[in-house]
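FYI, not all chains are in this one, though none of them got moved.
So that you can tell them apart, the chains are marked A, B and C in the order they are listed, and the count of residues begins at 1 in each.
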């Protein structure tokens, strides 16, 4: 009995499917070209062909980008993480306090100055990972919505950041610590982490299970995936990435402040969604998120480049976030409807 | 000339006056273009804004630092690109090692809390108090101005002549009038006895006043102090509700900073530290400040 | 009679006040195909979920392959050689066919714990082989399951079970949403399992199918097993009268 399981005729079977990342890339190009054109028109110079600008375009978003790598994985599991910005704040304060130079008379721990740089790095990874694990454990084992679990962590971690030194900023790190975020290092760190997690999502069991959980948690469970353990791992990784972002940010700024990283979580989520990561879970990639991140970078630099009044920038940014996602959704629908 | 300005945040009354002082002044000058950016209280964003300015080829940069301990990175970036830089309003850590092409225009935040608390101390003594309970309303806990001003209060109280003052509780209103009002009502409902309220900013002081009046507290028996000398605060002072505030010449700072930036852009030498002092405002001299902020 | 492969004693499951399954005593012998029938809400799927440890039973014992088992979860049940096609398809829509087939037991190239590298090529080849054996035709294995028809999806689920089952296979209404052709195809897969000697529990509302395929029919009613009859010693009317409660003492000794 030879049977064809596809009964409807289709004439698009052999056509290669354009990956969603391609759309985001085209969007990025379009936005950059608009700025290029407006640049020649109004400012009389090129937007894109300026090495300094290209550097800052990537540099200014790469720290949020590091967070967005973790947020991408969380969203792929069907969750959300509102706590990353606050974790950055808390982790930066705590890690920096173990990285202070003895040159500074008012160090948080006067007895613990000039520590090797590995100490604050480990501290940041542990604090970030711990905060993330708490998120994950709450979500996996108590079954409360990720929105609420991470909202609670957002409030609590910001509280920790403010409490740690009673609002006093922590500064004067050792030179080795200050080196972490110097120059283009944040970009390099972002690229390495992005590559790592791109590979992990695409080619490892970890990635397969992450997509499976976001796609159909019930199916993942009956297929024998340890869903709870995996969720804790994904949130812990997101927390650790926020911890790394805290390291890079506080090092780049040579200071840590309790208010650091405020609202970064929303930018990171927006980057991921603009990059094609579905809030419903199961779909998206680190490459897409990186492209979404570049869109952010181009927009911010473009605004300054065109000397757009700061008062209008937020309005325009809000519109662009929405427009980017509307365009993506529309493209997907068109493809589904009319190919 | 094109001057890039990075402000710590836009939705702060005082900084708005400073910013407007700068842009209004620029409008009176020929060929001066000021581009103001909002750092949204984010240190990292501010550094990026400076770099974006450099990439866009501005002639000078004015920075109102989000975090005064983070200025070394900003100074280095500007110096490397040979763009003149002026800090305004908040003193950078590296103020003593600024390169020749950089300057600093401000008032000293430590003065504000000190002036404010000393005046409260004086008023309480004048009223013949030998023991005085103080409530402190702090600004946002992650903000340095709040931290410094609160510390000033403690420092003044630690001196001998003001040691009769005692802080009974210290809570935050996040600079917000509404939260300060709720905070005061909560205090009142707990039956806390107090002789003075010292707030880190005028908005919070005004919020506290609103609640006290709503609860029928006699405003002549309580000393209320804020900082900023905003329009609302001066109106409250005129009504006899607010007793002390502190004026910081925001517009003057903005103007001074722009002047310094333009001079540096032209290669002229400027004074590296320009201090514009705080001024204590009381009902006696408030008329002088009516039209200023 | 041949060896017993699965036995339950006093298996009971309650959801709050709902007695979904009461004191189920059930036996399955090696190579035997048994159907489970009963009306909606009779407890058939609940019975399946207890055996496969998708849920934890309220009370009772389960013996599998000669020893008492207390699986902590479905993974353990699978690892001991029991495969299940659940009533609500347990497929991850966004993954492709090989990933779904190997979900939870991926083939790997290097073992790096959770970050072990997938051997996608091997999985694709073996998937193709498994599907070939079941005569299911799927044009492109790399397409996500989302884009496939109900029939194709069901076939993937069944192929997965058939490919891995070593000791027992359980199917909960595998043909409920299938057309005439696809139903025939699934029935062929089941006949193939019979030939291979793999024991089967088939939950179905389709009495024609049940009589065609299985050796024995177990009837559930209101959470209890009310009958266990050899297919060749009974007929449709008899079964229906057990299902509807016209016939049937509430406790039957298991065969």
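Definition applied: contacts are C-beta pairs under 8 Å (C-beta built on N, C-alpha and C of every residue); 3 or more make two chains touch, one makes a residue touch a chain.
What you see is a predicted model, and the numbers here were worked out from it, not measured in a lab.
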Please state how many copies of each chain type the whole complex in this structure file contains, using the displayed labels. A x2, B x1, C x2
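Just so it is clear, only the chains that are shown with their structure count from here on.
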Chain at maximum distance from chain B, centres defined as averaged CA atoms: C
Ranking chains by how close their C-alpha centroid sits to the total C-alpha centroid puts first chain A
Where the CA atoms of chain B average out and where those of chain C average out, how many Å apart are those spots? 72
From the mean C-alpha coordinate of chain A to that of chain B, what's the distance rounded to whole Å? 34
Give, as an integer number of Å, the spacing between the C-alpha centres of chain C and chain A. 42
Contact residues on chain A for chain B in the complex? 45, 50, 52-53, 56, 59-60, 63, 89, 158, 161-162, 166-169, 171-172, 249, 252-255, 257-260, 262-263, 300-301, 304-305, 307, 309-311, 313-314
Where on chain B is chain A touching in the complex? 2, 4, 10, 33, 35-38, 40-45, 47-49, 51-57, 66-67, 69-70, 72-73, 93, 140-144, 146-147
Show which residues of chain C lie in contact with chain A when the two form their complex. 52, 54, 73-75, 78-79, 84, 86, 88-95, 99, 103-106, 108, 112, 114-118, 120, 135-140, 148-149, 151-152, 155, 181-182, 184-185, 188
